[in-house]
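As you look at this complex, bear in mind that one protein chain is not there, while each of the others sits in place.
To keep things simple, chains are lettered A, B, C, D, E and F as they appear, and every chain counts its residues starting from 1.
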Amino acid sequence: MGTESVQPSLIQSVVKLTQLDKLLGLGRANSLWPMTFGLACCAIEMMATGASRFDLARFGAEVFRPSPRQCDVMIVAGTINHKMAPAVKTLYDQMPEPKWVIAMGNCAISGGPFVFKGQYGIVEGADKFLPVDVYVPGCPPRPEALIEGILHLEEKITGSRRWPRVEAK
Amino acid sequence: MLLDTIKKELAAVALSTEEEVSAEDLAATETPETVERAEGEAPAEAPEGKEEEKPRPPIMETDYRAKGFHLDVQVAPDKVVEAAKILYKENFFIEAVTGVDWLKEEEFEVVYDYNNMAELCRVVVRTRVPRSTPQLPTISEVYAGANWHERETHDFFGIEFMGHPDLSPLLLPEDADFHPLLKDYTP
Amino acid sequence: MNPIPEVLRLVIYLTCLILFAALNAAYLVWVERKGAGHIQRRIGPKEVGPFGLLQPLADGIKLMTKQLFLPAGVDPVLFKVAPILLLVPAVMSFVTIPFSETLVARDINLGLLMIFAFASVNVLGVLIGGWASNNKYAVISAARAVSQNVAYEIPMLITVITMVMVTQTMNLNEIVMQQPNIFKWYVFRFTASPLMPVAFLIFFICSLAETNRAPFDLAEAESELIAGAYTEYPGMGFGVFFMGEYANIVIGCAVTTILFLGGWQCPFGLAPGWWWFLAKLYLLIWTVVWIRWTYPRVQFYALLNLSWKVLIPISLVNLLLTGAMIKVF
Amino acid sequence: MSGYFTELFTGTKSLAIGLGITIKAFFQPVVTLQYPYETLEMKPRFRGHIQLTQDEETGESKCIVCGMCQKACPTGCITVAGKKPEGSKKKALTRYILNFTTCSLCGQCVESCKPNAIEFSKDYNLASFDKNDFIFDLLKRLKEKS
Amino acid sequence: MNSLFSADGLTGLVFLGTIATTVVGAIIATNSVRLIRAVVGLAICFIGVAALYYFLNSPFVALMEMLIYVGAVCVTIAFAIMLAEPHPEKQVGKNNALAGVASLSVGAMLFWGLTVLARNTNWKAAVSVANDGSMREVGKSLLTTYSMVFELISVVLLVAIIGALVLARQGREKA
Amino acid sequence: MNLLNISNNLETYLIIGAFLFGMGFYGLLQRRTLIGMLIAAELILSGASINFMAFNRFLAPDPTVGQIFTLFIMAIAAAEASIALSIVIAVYRNYRSIDTEDIVELKG
Partner (left out) sequence: MSEFALSQTQETFVMNLGPQHPATHGVLRVKLTMDGEYVVRAEPVLGYIHRMHEKMGENRTWAKFLPNTGRMDYLHALAYNHGHVMAVERAAGIEVPERAEYLRVITTELNRISSHLLWFGAFVLDLGGFTPLLYAFDDREQILDLLEGVTGSRLTYCYYRFGGVYNDVEDDFLVGTKAFISRLRSRLPMYHGLVTKNIILIKRLKDIGPIPPDMVTRYGATGPVARGSGFNFDLRKNEPYSVYPEFDFDIPVYTECDSMARYMVRMDEMEQSMRIIEQAIDKLPEGPVKAKKVPKTLKPPAGDYYCAVEAARGSFGVRIVSDGTNTPYRLKLRSPTYSNLSLFEEASEGMLLADALALMGSLDLVIPEIDR
């Protein structure tokens, strides 16, 4: 697969909020197709989010596409190490604009429990080389947290939140 | 008893106490050096632990309940293949190959864990190579599964397995030139 | 003869058909997702519009506004031609399908043949798309699609020939008119051949295989070939492929309905009309969805064996039997 | 030849059974928990990020700034600081920073805390646009709560 | 003068489109560097030819053309190209200018000659037509007058299938 | 001549047939690969078929003959294509090339 360098946030910079863009935003926000891309433990929770109990499909985001060309959002679920980082970057580059990144789990946010002095293997956070839009912490996060992350992303795209906010008790 | 048979057979390849190699090996476990090492890292308890092991025979039945294995065999580096062949004949399978970096003694220890499916009998074969020239023959011809274990050991310690088909990094990036599990490794 | 209304009629019909194909593709995806959801005891799309009915709209908007780019290394011309090669024949096939006695764009005497002639083209679309993508997965997928299509075209055509022998016509409307009630549906017409239900099954299985639907979705095997021939298609290219695929499913099911299930005829002989046709059609499509979410994918050799060792012999036996029955009675 | 037909028959039957199972599931009620509208109550032992417990009498934290949690943490995500206020023997907590982004929720801090000053929160659905949101000042959170 | 919007006018337009399709398809089929494009050109050309058959009052043959040529022959050729793709860069180098000109002139001369022949001959239409040439009639003659040929053709096809299998298999064994 | 009325004219079809024939011939000479030559051959056959069909439509007393001939040509073309392609595959397996100039040494 080839790589293309796509200027990041090319679309966002051009876009001004008009009625049409609002419609586009609504369309995009409600059809976030994630990539079938799991790295480690969090991937299992990502699968659990798509499973019957939590059902990511309600938000139209269950279409896990295995090919980056057809994806809108990359859920980085797990630790990225130095060997994997170029591949992740390639996959991100292969996604067509507009595209978003959710860093799921502590490893993707900052390296998580695998950060220690003198570590030689991992990238300390996906935001070191990807423009992360939403962070979902946890080790691993509960499926609700990932849904919350998707809702946050929709909030970011449309500018408002359609769903009630849930306060943890 | 499987344990007895294998002990008898392995005795042929085990490091014999008379040979020079073993003298060197014994020297490594002599008290003065151990103490020296212990001073560096573990002042209180290490010498006691080591002293029990001092007259360590090259082939030794161990207390399974305390150690987790039945037979502990020390061989010369060039005998690992023979040992592997003997064990293969008795239907042992290889569990793991790994290294230990004895920095103070300037030596690598390479440990082979064998186990048997029919009867519980864990055999540990260990050998020591100098840190400056870490070379020993591969057993991947006997045990195909050792291929990856040896590659991994090469990744982590830089120990070279002579005759190994492909020692390129397995777990580390393809272009990795460092050996992270060395005690003196700093990234 | 008044030519202008004829022209207008054609234009209106074509527009309607394209709309029908597009809407069908969009809402079949919805049906698929919703059906899959309930089969898996979850809800499926729900938040986007009532019952998630606006989900296809959102997907459409998104796909259309997705950045279009040509992945590196693809053949630019063929890459763009391929989705069209898949979609256009599929839409063309709609032309001759009778939704009711009068609701048909072009009542062609060779309707059945025409559908198969056009249906045989769409495999070229997959093949070219896969090849142009310059991606090994896509190429393998294209190769699979072709061998599968070739293998299943044979029993399908044999069954169709059998049906033509029985019906004595290739005009779809006439075929429908021969089946006024449930006892005269060809699927239960034991006087024509005792193996008619089997022929129906064979035809249905073949149309599943021809449209690359599960369990015959080897060409799009997600766990093996990423997204098969469509791996490199971003945005609307993928959308068009998808539409073409669903249009093909609709056609496959429509032909099955017409040949075996009495088309727009009512099962009890009452008030025939397009609603019966659509009801039967969607029931079949629902079966396709149901099957997809039940079975694992078949193995490649099992797929070919099924065709060569099971479907072709049985359909040949059926052909001979039908011929004999026609001769005798 | 008979094997051929037996296989054909059993195969078709197995396929029909499969269809029966899925259609039965289709008509069974869904098991989905509709998250933003319906929520689960977290189990008492649920491990969210840690938070400071409240002393029922004073409303202050029970922390005695012994630093055990900081020492026990495998990833070093806890930073505790305290000082002795004038005229008091015990140290008082001035800062309790939890860097949740490196936490592994092993529970060793809670286990090691003798005065039960920290506990697991029930925050199970965190998400944010900024990763610094997860570097919690637990003391501040405690004050906001009370 | 027929209006463009009358039925005849539209037919004429469609017919022009058909000719264009055929011609363009043929040009792509013979001139593209990459063989896969040539196949697509061939498919386009065949679609045009099928439409021509339709204009020649023979929808049956037109549909058969689609089914056999586009659906089978083109797919088979494309499939063969996938199995044995020549290196395109090598092909470019081999395109000898002189040979190209020579073959072009041969082709052009043939075209010219046939065209002249077609235009200058005085074609005589048949006085009476035996039947309407419908599919039913075609079928009848296939099984009566031309039954021998029909059988022979089926034998040829059978031999072709077996021969193709044997050839393809042999190559595989050697490899 | 009315450009919109040429569909009812024998010569049109003959010229198209001649064009396809000429193109096919040109392709046959110019192409260096077996598959390319096969494609050109298919064009020649098409040209012939068009002629048959055209004569059938405009001149023949029995309008089934041309159609039957065309059908036979199709069958032959299909057989030819399958045989030729299997030869191509076999040749490719042996020579790693379907270029006609590479296949001069005719030994197994």
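The criterion applied here is as follows: contacts are C-beta pairs under 8 Å (C-beta built on N, C-alpha and C of every residue); 3 or more make two chains touch, one makes a residue touch a chain.
Not measured: the values here are computed from a predicted model.
> For the chain that's not shown, point to the residue among C:75, C:153, C:217 or C:245 touching it.
C:217
> If the missing chain were put back, which residues of subunit D would it touch?
7, 10-12, 14-15, 17-18, 21-22, 25, 31, 43-47, 72-75, 104-108, 111, 120
> What residue numbers in subunit C mark contact with the hidden partner chain?
On the side of subunit C, residues 36, 39-42, 136-137, 140, 143-144, 214-215, 217-218, 221-224, 226, 293-302 touch the unshown chain.
> List the residues of subunit B that touch the chain left out of this view.
Residues of subunit B in touch with the missing chain: 37-38, 41-42, 44-46, 48-50, 53, 65-69, 88, 91-96, 98, 100-101, 111, 113, 115, 117, 120, 122, 124, 143-145, 147-149, 156, 169-173, 180-181.
Keep this in mind: only the chains that are shown with their structure count from here on.
> Where each step is a move between two chains that touch, what is the least number of such steps from subunit A to subunit E?
Graph distance in the chain contact network comes out at 2.
> Going by the stated contact rule, which chains contact subunit E and subunit F alike?
Chains in contact with subunit E as well as subunit F: not a single one.
> Name, by label, each chain that touches both members of the pair subunit D and subunit F.
Under the touch definition, subunit D and subunit F have no mutual neighbours whatsoever.
> Quick one: which chain's Cα centre is the longest way from subunit E's?
Taking each chain's C-alpha mean as its centre, the farthest from subunit E is B.
> Which two chains meet at the most C-beta pairs?
Most contacting pair of chains: E-F.
> Could you work out how far the Cα centre of subunit A sits from that of subunit F, in whole Å?
About 55 Å separates the centre of subunit A from that of subunit F.
> I need the residues of subunit E touching at least two other chains; which ones are they?
60, 64, 72, 79, 81
> Residues of subunit B that touch two or more other chains: which are they?
Within subunit B, no residue touches at least two other chains.
> Note which residues of subunit A are touching subunit C in the complex, please.
Residues 1-4, 6, 11, 23-24, 26-31, 36, 51-53, 55, 57-60, 62-63, 65-67, 69-70, 72, 94, 96-98, 162-163.
> Looking at the complex, which residues from subunit E come into contact with subunit F?
Touch list, subunit E to subunit F: 1-2, 4, 8-9, 11-13, 15-16, 19, 22-23, 26-27, 29-30, 35, 38-39, 42, 45-46, 49, 52-53, 55-58, 60-61, 64-65, 68-69, 72-73, 76-77, 79-81, 83-84, 86, 90-91, 94-95, 99-100, 102-104, 106-112, 114-115, 118-119, 123-133, 137-138, 140-142, 146, 149, 153, 156-157, 159-161, 163-165, 167-168, 170-172, 174-175.
> Would you mind writing out the residues of subunit D in touch with subunit C in their complex?
8, 15, 18-19, 21-23, 25-26, 28-32, 34
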